[in-house]
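Shown here: the complex without one of its protein chains, the others still in place.
Labels run A, B, C and D following the written order; every chain starts at residue 1.
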Amino acid sequence: MTLLDGLWLASALTALAAGLFGRSPSAGPWLTALYGVQFLLVAFMGPLAYGADPVPASPAFSVLGYGLSWQFTALSWFFAVITAGAALAAAWFMSGAWGRHYAEQGGDLRLLQLALALNPSTMYVLLASRDFLSLFVGWELVSWASFVLMLAAGGVGVRWALRYLVYAIGGAMAVMAAMVLSHALTGSFEFGALAAVVPDLSAGTLWSLVILLSGGFGVKMGLLPFHLWQAGAYAETPGPGSAFLGAISSRMGLYAMLLTLFGVLGLGTLKALSIPWTPLEAHELLAWIAAFTIVLPTFTALKQNDARWLLAWHGIGQGGYMLMGVAMGDALASAGGLMHVFNHATYQAALFMAVTAVVYRTGTADLNKLGGLVTRMPLTFLVLLVGIIGLAGLPPMNGFVSKWLIYRALIDDGQPLLFVAAVVGTLGTIVSVYKLLHNIFLGQLRVEHESVREVPGSMLAPMLALSLIVFVTGLAPGLVLDWLTTVQRELGLAVLAPTLGGVERPDGGLDMLWVVGILFAGFGVGALIFLAGGRARTVHQLDNYAGGHFLTAEVRYHYSDNFYAGLMHRIGPWYRGSFQWLQDSVVAATDLLAQAAAGVYRVVQPAAWLLGVTVLALWWVAA
Amino acid sequence: MNQGSRELQVWLDDLLAEIEQVEMRRKRERRMRLDVDADALPTLLELLKGKASYVHLSAITCVDWIAEGEFELIYHVWSYETQSLISAHTRIPREPGRYLSVYDLYKPAAFFERDIYEMFGVYFEGSPFMEKFILTEWDGPPPMRKDFDSEAYINQFFNWQEYRPDWLKELEAQGGGIAIPPDEQRYSRRED
Amino acid sequence: MMALIVELVLMPAVAFVVGLAMLLMMRKIAAKIQRRVGPPFFQPLYDVVKFFGKQTQISHGLIHDVGIIVAVGGYIAAETLIPVPGMTGIADRTDVITLIYFLMVPSLGMALAAGQCANPNASIGISRALTAMLAYDIPFVIVIFGMSWMYGTTNLVQMVEYQQAHGWGLFQAPLLAFAGLFALQGMLGKQPFEIYVAPAEIATGPMVEMGGKYLGSLIVMQSFSLYTAGILYTTLFLGGGVTWIDFLVKAFLVVAIPMTIAFQFPRYRAEQMLGSLWKWPVLAGLLGLAVVMWS
Amino acid sequence: MNFVVLAVALPLLAGFLTPALGRSSRALAQWLGWGTLAVCIGVLWVAWARLDGGTVAIAIGGFRPPLGIVFYLDAVALLFGLAVPLMALLLWPREGTPQQFALTLVLTASATGLALSGDIFNLYVFYELTAAASFGLIAGRGTGAAQGAALRYLLLSAAGSVLLLAGITIVYLRTGTLNLAHLATLAPERLQDPVGLAAFALMLIGLGVKGELFPVNGWVPEVYGSVSGRLAGLLAGLVSKLAVLVVVRILVLIFPQPEAAQLMLVLGMLGIVAGELAAWRARDLRRQFAFSSIGQLGIVFVAFSVPGEAGIVAGLAVALHHLLVKPALFLLAERWGGSIEGLRGAGRGHWLASGLFILFALSLVGLPPLPGFWAKLLTVMGLMGLGTGLAWLGALTVMAATVVEAAYLFRTLSVLLAREAGYTSPGPHRGLDLVTASLAGLVLVGSVFALHPLGDGLKAMAAQAADVQGYIRTVLGDRAVARRGQREDRISEAHPASRGSDRPMGRADRAYGWPAGSPTRGARS
Partner (left out) sequence: MKELPVRTEGAFAKRTNPLAHVFDEFVRFCRSHSLFMLHYCTGCGAIELPPAMTSRFDMERLGIQPMVTPRQADILLVTGYVSVKTLKRIILTYEQMPAPKYVIGICSCTVNGGMYWQSYATAKVLADYLPVDLYIAGCMPRPEAVVSGMRKLMGLIKTGKAESWKDYYRRYDHYLGNQQALFGERWQTPTDVLGEAQQYGLHGPETEGEHTALLQQVQQPLIPHRMRLK
């Protein structure tokens, strides 16, 4: 009865409890306690992150002659910590007032609790996979679990969930093809067997393996050609669900890619595999896909007018950073990419929860119908501020550390265009997250929002806890970087030597303790300068300069619609929605084929049809 | 004045001469004054606009004849073809101070009529915007009427800074108050 | 450690003084171009003292004050990252990428303060300021990449030593130097690219509701930004400073060039700014990069 | 072991008695039917127990095999033989008239015969009998649509039977015998040429009518759309599988050459594409299930087209899974007839029915622990193992079909479970339907826990079915086996390419059962 079994049992128990007692809001705290137990069990497996040997799971089947077994390694432990943390935060958020509110609004709380409980349990199974078969079993279970969570929204959410399902099953089939191809090559589903055969495989087979694996797992990660489902699916899922999905669900694709592409095939193979007629290798191809995945979704997020959709689009963009870091492969970049998984999980969950809090109080997430809520919901503002500083990657928060690592590695490797793409993504993020913060919290407070109050404690606690984590890991990134060294060693990547503050390097290192210290010292001196100027009198928002005009409350002068008009004049025409057109044309083609197929069955003269077919068959046979 | 417009001019003069209610006086080659009574004015304007190419209403003037107890309304219409201006004068009694709007003939009339309404109190029925536009802060009687004594109003509402000549003494103490002596001011008038 | 503490206090102070001098130079250049006498020598000091001497001033709430503190504090912190003759602050512990991000913190602070003023002019100003940031940061980042690649390090102190040994960066990568200067023009936010403080259109943008000590702090911030732009360019391209005299001469010269250009141009629209900053400096930067990386 | 013939004879006899009894009391006829079916089940169960892994050939009426009719009993035959009466019992036409009872019994008899018979002409006879019985049952429904469908099905089936007969006559002309085992010994040198292949093609299309093979399954949507759920389940679930079993028998024993398998693969792929895409567009629930069954049958054909034991294992797995799931789905569709849009919110009231629907949909799409996934995995592994371009295309089609299937099944489900229920729920399912469906569900879930034994059982069954020499030995005795060996050597010189490819010897190669050149195979596996 190893720790891993305990974890599986606990998660199964949580799912059962959620299924049985999920409907009553009072069950929330108990469920949160169960999630806490799961988190503790994962924490007890801590030594894994410092080089202990893998924790096996006792159930092991053999089906049709092929063995099926599971174990937790350092890589899986790293992802498991994030999953357990995100699940605990989401459940904690749902356990209190939000759950009651959701139930009153007619939402099905039982289905939501069950779906949320199912997700981490299936993820622990996926994270423990040891060979292709268990990986595929875990992969399908996770895809279906997130499908159930997306269904919980009902109405529009179901339409997006169905679109997600088609993408997910397509991805799963690609993975199955790769799995069966490796079975055809080695006769078994073991990773080791494939790893042994890899050196003498032809380039064609290797390329098909790489494309199938990266394509299949790329669908879940929302890489560029397959990213259209993710924004809608994550935005339409109810509050804590979207927080959990946004934080960790699409990173399972990265885990699986790490396990197979980097663990089994190995970075060396990827680097050796070059695209014919181009100077690019396989890992550079992945890096370029990541670069486009950073830039395009971020600038799509810029145009969104709904807060949840803006955040969901950013989730896709940030996924690009993770893949780019890992694809570059050297010590700094892979550490940056992996740490970005942790960082993104923390602030994305906090941001989704903050937006849900705003929706909880004002009833809408439309950026053109909000404004000036900072005086009414200051703590939610603080959480959103910390979140967007993290998302944009500005110094005090942890987002900055992982982005710095990736940039520093890109400079080392001499990849100017990737560097510029990453920076354009960061700038796009800064520009669009300020729009989010400004349109909701700053500017003119509407008359109908003056009675809005701060959200209750049960929703505030997880948000503030996540923000604290964002700040602490920003202050001392060494805590997370140590875990990553073991992961790098396990995957065979170059290993980083981190200090508590970041990376010690003669030619330009990073020491966050000094950086954050200096920043706050600067703020202190700034405050002194500011206070030297005597007291200021706070005035009402209507006591404002408007060219001599007397402002009244009915007039709405909060600038929020078409927030970056100047920018949009320039880059507006570049938005052509080519991927949307691509997807629609594929759907139209299938529809055409389907019409043809249905036509076959409307033919009236069966006999003549039969005769024709037999003649055809005989001709074919004779040829 | 090409040929066509001269014939038009001649035709109009003969026509107006025949109508006895209309008293015509030609001031100058391109200025004509018509006097017509109040209820005939709109038809006259319609004639001028429709037949005689007077398509532009330059202004509507109002004169307050307080002695006769009448307002005089003068419609200045201009013709681009004949390059000439006709001022149609008419008189309306001062007391009810109501008259018919010509907004349907000339769109600019709305503005002129509102102006006159604010300043003189003559209400034009049918004019679209008959509320305060210029004198929003003023709730006294229409100020341009002769019976309104502006000076009396001012003395009643505003007070004055009393004029104290000792201001001048300080200036003279400083040399006449003008920092630059006059002879140096105009460079052009310097003798040297 | 004590020397470090002294440095951390002294560097911002020097920055403030030199910054005020640069402000004066800017206004003097403007005056000379417009054939005017120009302000007296200590005018910036008078302005700052007057602003901080204001007896009544208004604020629109806590975030308005915090935003200004973050703006000024951000720049003060950024000063300690750039090595100056005799003082290195924590420049050897961090690198130029951290510095770029430190320069973004003040604009976020000002954005918060302006947003809280609930004035449409301020919001439009901030949206234009972030658009401007998007415009000038891309060429600037290409320049940073090029120079880091050429010097083989991102640590500014080592960059200065490299240039002392191998000659100025300006001569080794002239195209990147041009791109850097063009980006500097956008970064300082003066005339051709002054889209976010457009007095005629949006009533000085973010500063519309700032009076008294708020505007005083922003003037201090502007002096810091001039100073930082000057010495960063000098550190990257003109071999940093061995003695304070040549360092300051170079810094003032660097700031003088964009200023003279600035006061001869009308104000561009936002999309024209994006167009020009994304076309010429980026082209020059990439060309320079190609030269640097393949030579 | 001769009592096994009872399993065919008894239902036939009962079939003819039922109308007479039915005139006096309907209940008595019903009990007669059930009794006969129970007896058949008992007979077959005892036969299987006595068989314990071996294979037995029964000569009917004592005549020696080359002339007389022979029944060949091995694990696969008995499995399907046993399934026939069991399914007939479960899917007994409830409100049917005595005529329908009779027809059902005749159907059961002929189906069991199809499963067990070892003589090709005998198979044709039983095939005709099955077709006749199913026309009667379909028309028996009484509605205009049902009779129209039955007529069109009759026309198509008759044409198919003509082709089947033509195929059999060609085989008879070339070999002079009708016994499968004897044919197996003569086939290597008599039927390898294109004419032999033509015979196979004719037989394939003839049997394809009942097996819902691509070009000839025009009747499927009409019939299943207009017939009662129970009958549709019986036809789709059981009878089509038997036709496929016959095709497999012929393929394995008589036509081992690769072109035959490729023809089946191509037609199977076309069936998948047509079936799944038509289902994606279907607007009526029953027709959607009909098209889905065409797609699934396509996958069965594709699976069986893989040469050797791996193909048979995969085919059996997919066939058995479909046999279990499809009738249950048709039972669920019994109450939810009509257009899908009209069913908005219908599933909200009945949680058991919706739950079962979800379970079956998940298994069809292949959620890992459920057997549907293992069947699909075996099929894809079999196909990918071949390495030929066509096989890869087949695997790709199977996988693409899964995506389309997931899309339309869960679209229908989302409509059924939609919250804004404006639809007056059509009343609860009939008790027995639900019980049968939940029984199928239980078996499905039960198989998840018994995956290991089931896997091995299937493997053994497949090995036995693929063992051509064993078949000949049990039917004709040992000397015939020697003759078959010499003929095989001559073939191997003529077709070297068709022997194992040059890939490293992986476990998949051993699974193909290609005779590794030695004239006689080892002892019975």
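Heads up, the rule we're going with is that a contact is a pair of C-beta atoms (placed from the backbone, for glycine too) under 8 Å apart; a residue touches a chain by one contact, two chains touch by 3 or more.
As the structure is a prediction and not an experimental result, all values here were calculated from the model.
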{"item": "Partner chains on view for the chain not depicted", "value": "A, B, C"}
{"item": "Option from A:L265, A:L445, A:A476 or A:L491 whose C-beta touches the chain left out", "value": "A:L445"}
{"item": "Touching residue (missing chain; options A:A12, A:A52 or A:L551)", "value": "A:L551"}
{"item": "Touching the absent chain when the full complex is considered, from C:L10, C:I58, C:I261 or C:L287", "value": "C:I58"}
{"item": "Interface with the unshown chain - residue positions in chain B", "value": "135-140, 143, 150-151, 153-154, 157-161, 163, 170, 179-180"}
{"item": "Touching residues (missing chain, whole complex) on chain C", "value": "27, 31, 34-40, 42-43, 45-47, 49-50, 53-58, 60-62, 199, 203-204, 207-212, 215"}
{"item": "Positions on chain A contacted by the hidden chain, ascending", "value": "372, 374-376, 378-379, 445, 450, 453-454, 537-543, 545, 548, 550-551"}
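Just so it is clear, only the chains that are shown with their structure count from here on.
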{"item": "A-D against A-C, pair bridged by the larger set of C-beta contacts", "value": "A-C"}
{"item": "Computed distance of Cα centres, chain D from chain C, in Å", "value": "79"}
{"item": "Inter-chain centre distance, chain A versus chain C - centres from mean C-alpha coordinates, in Å", "value": "36"}
{"item": "Chain A residues touching chain D - in the complex, by the definition given at the top", "value": "61-65, 136-137, 140-141, 144, 151, 154-155, 158, 161-162, 165-166, 169-170, 173, 176-177, 180-181, 183-184, 186-188, 590-591, 593-598, 600-601, 603, 606-607, 609-611, 613-614, 617-618, 620-622"}
{"item": "Residue ranges of chain A touching chain C (in the complex, touch as defined)", "value": "372, 374-375, 381, 385, 389, 393-395, 400, 404, 407-408, 411, 414, 416, 419-420, 423-424, 427-428, 430-431, 434-435, 437-438, 441-445, 506-511, 514-515, 518-519, 521-527, 529-530, 532-534, 536-539, 541, 543-547, 557-560, 563-567, 569-571"}
{"item": "Complex contact set, residues of chain C against chain A", "value": "8, 12, 51-52, 54-61, 63, 65, 68-78, 80-81, 90, 93-98, 101-102, 104-105, 108, 111-112, 115-121, 123-124, 126-128, 130-131, 133-134, 137-138, 141-142, 145-146, 148-149, 152-155, 158, 195, 203, 208-209, 212-214, 216-217, 220, 269-271, 273-275, 286, 289, 293"}
